[in-house]
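Here the complex is missing one protein chain, while the rest keep their positions.
First chain written, first letter: the chains are A and B, and each begins at residue 1.
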Amino acid sequence: MTSRLFWIAVALAVWAVLPFVVPRNIADLLVFTGIYSIAGLGIGLLLGHCGIVNLAQATFYGLGAYASAYCTVMMGLPSAVGFVAGAVISMALAYVIGRPILRLTGYFLALGTLALSAIASALFFEWDWLTGGTLGIGGIPKLDLFGFVLDRPSRYYFFVWIVAFACMAVARNLVNSRTGLMLRAMRDSSTAAASLSIDLQGLRTRVFVVCALFGSLAGSLFAHHASFVSTQSFTVDRSISFLLIPVIGGATSIPGIVAGAVFVTFLPEFLSKLGDIHQILFGLALVAVVVMLPDGLMGAVGRIRAWRAARRGGDAG
Amino acid sequence: MTLSLVLQAVFAGVTNGMVYALVGMGLAAIFKGSRVINAMQGEFSVIGAMTTVLLLTKAGWPYPAAIAGGALAGALVGAFIEVAFVRYMAKKNASEDSFLLLTIGLALTLSASILFFVGRDGHLLPPLGGEGVLIVLDAVIQFHALWLIAIGIGATLLLRAFFHRTTVGLSMMAASIDADGAATTGINVARMRTFTFVLGGVLGAAGGILVTPLIGVDYQLGLNLTLKGFAAAVLGGLTNPLGAAVGGLTLGLVESLAIIGISSSYKDVVAFSVLIVIMILMPQGILGRAGRRGG
Partner (left out) sequence: MSLSSIARLAGAAALVGMSAFAVQAQTSGEPIKIGAIVSATGAGAGLGIPERNGMLLAEKTINAKGGINGRPIKLIVEDDASNPDTALSKANDLLFSQKVVGLIGPSLTASTVAIGGVTHANKFPQIAFTGIGPAVEKERKCLAHVLPPQKLNAQALLEYARSIKATKVGVLHDAGYGNVVMAEIRPLADSYGVKLVAVEKFEVGATDTTTQAAKVKAAQPDALFIIATSATPFRNVKQLQMAQPVVAAIGSSSYEYVNAMGPGADNVVIPEFVVGEDPLPHQKAFVDLYKQTYNSTPKNFEAAGWDAVHVMAQAIGKAGPNATPQAICDAMRGPYSGVLANFNFSADDMTGIPLSSFVFSKLVNGKYTRTPFRIAQ
């Protein structure tokens, strides 16, 4: 038990020191990793515990980002308003759209969420009086915590990751609670779950709304990090990237989400040193991970642990 | 809004719809035979078209031979993917999401490879029937588009007959519905799955070759086609090639009618909203019955 606490303490220490010892662009990537972890967390909840493929996360990411941008730049309101506005709009939209769409299942639902993402992307382009269109909205101020301005990656890092840890705590609670049990029952056998009079629709909608909330928070954090938002960041491609995160990392584990976010943020950066061929290599790396590690990166870790435990047990016996 | 404009919209809608249908049929064929959602179906189209372009312009082959070469390229790539990746993953009982991610990764790799090896240029192919057009009431449709529609309809009917009338086709369906049961009747499940991917590859390549004279092929075309083809296939119930054709036509017509009926600015919004409404109102897919294998 104590060895586990020890390793957690070590991990926390490393986390706290990291932004100060790495070069600035790596600190920048670590901030993105945090932001993508939050967005990927929601997708992971839907995928790992509900068996739902959600390709609409870019919509809520975009709503959060535009809400923050619009409230601070166009209306001159404090940043907190942007965060809250984005979250409220996203959750409301998720509820209203979710109720009818979540009645679909399987690939129909995936297509439904994809359609939602495409509609939102088209509207972001079209309503350029609100979003600035391709030119976007620039000059979004950095976050200001009672006078302490988070104007560089090494400072913003802490804010982002604390929000990420909070979201992870919420996710963990959801998974370990009765709701989590019901979710897994629904995923594994919906007829059995229905026979136990579990409100499947209500349950799925609730998780969809939580996913949208996480997406919106990630978007608002992104707006204050890049200080600029434009339509290109919120297309269907982005939704697909968010889907990659839990699948690569292992959808049912929270460390897996972080591993997936690290993969999606850092790998393209390192590969780009190899020249124009880097896009091809990223695709190949993705294929390699999927083929060789069917349970994602965390699944592989789990299997290594089990193998070592078996060896130890074998030697002892 | 004149009759001429409506007719033009119908022409464009049916032509585009048939393109989506061809991609969707390949997707449906692969799903029907292996239960894998092929996110790189559009890339088969690009590979087929690019190969034909290269054989025609760089190697100087005659057009029919180049087309055959393009279709063969699609078949070979399909077979390669099945043998190299899908078979291995199936043996390890990978989840459906893993297969989806595999095809997404392959799609990214292929699109980037085409940019890297062939370049960023767009390419055209000679249209069937030359540059000639048919004009009805001031609405214009190219001869090539008419050929595309005819070939698309033919392919749909052939595919349906293949799956329901031929031994190979029936075996492929059996192998995907119940692999163990199929094996006990002597069906080589792995080989059937390879055939499925070959079929998907050829259909995709054919679609690409047919579409290129109208819209040109470049490294970015794949994803667009895949998304539209996916919509067509799902609308049609995902395992029904005839359904994919109907789904594709529906999508194409909704798009062009939305442009003239509402506004070109909201075309995507309208088209995708209609898509969602259709899915909710017709949970069995547009063709109903045995259609909803996607659920």
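In the analysis below, a contact is a pair of C-beta atoms (placed from the backbone, for glycine too) under 8 Å apart; a residue touches a chain by one contact, two chains touch by 3 or more.
Not measured: the values here are computed from a predicted model.
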Contact residue for the chain not shown (choose from B:Ala39, B:Leu102 or B:Ile260): B:Ile260
Omitted-chain contact residue, chosen from B:Ala84, B:Val133, B:Ile153 or B:Val277: B:Val133
Among B:Leu221, B:Leu242 or B:Met279, residue touching the chain not depicted: B:Leu221
Residue among A:Leu46, A:Ile137, A:Leu221 or A:Leu286 that touches the chain left out of view: A:Ile137
Positions on chain A contacted by the hidden chain, ascending: 23-25, 28-29, 32, 122, 125-126, 128, 132-139, 151, 153, 226-228, 230-233, 268-269, 272, 276, 278-279
Missing-partner contacts on chain B, residue numbers: 2, 4-5, 8-9, 11-13, 15-16, 19, 112, 115, 119-124, 131, 133, 135, 139-140, 142, 211, 214-216, 218, 220-221, 224-225, 255-256, 259-260, 264-265, 267-268
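Definition applied: only the chains that are shown with their structure count from here on.
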Distance from the mean Cα position of chain B to that of chain A, given in whole angstrom: 31
Residues on chain A engaged by chain B in the complex (per definition of touch): 47, 53, 100-101, 103-108, 111-112, 114-116, 118-119, 121-123, 126, 236-237, 240, 243-244, 247-248, 251, 276-277, 279-280, 282-284, 286-287, 290-291, 294
For the chain B and chain A complex, residues of the former touching the latter: 37, 85, 88-89, 92-95, 97-98, 100-102, 104-113, 115-116, 223, 227, 230-231, 234, 238, 265-266, 268-269, 272-273, 275-276, 279-280, 283, 292, 294-295
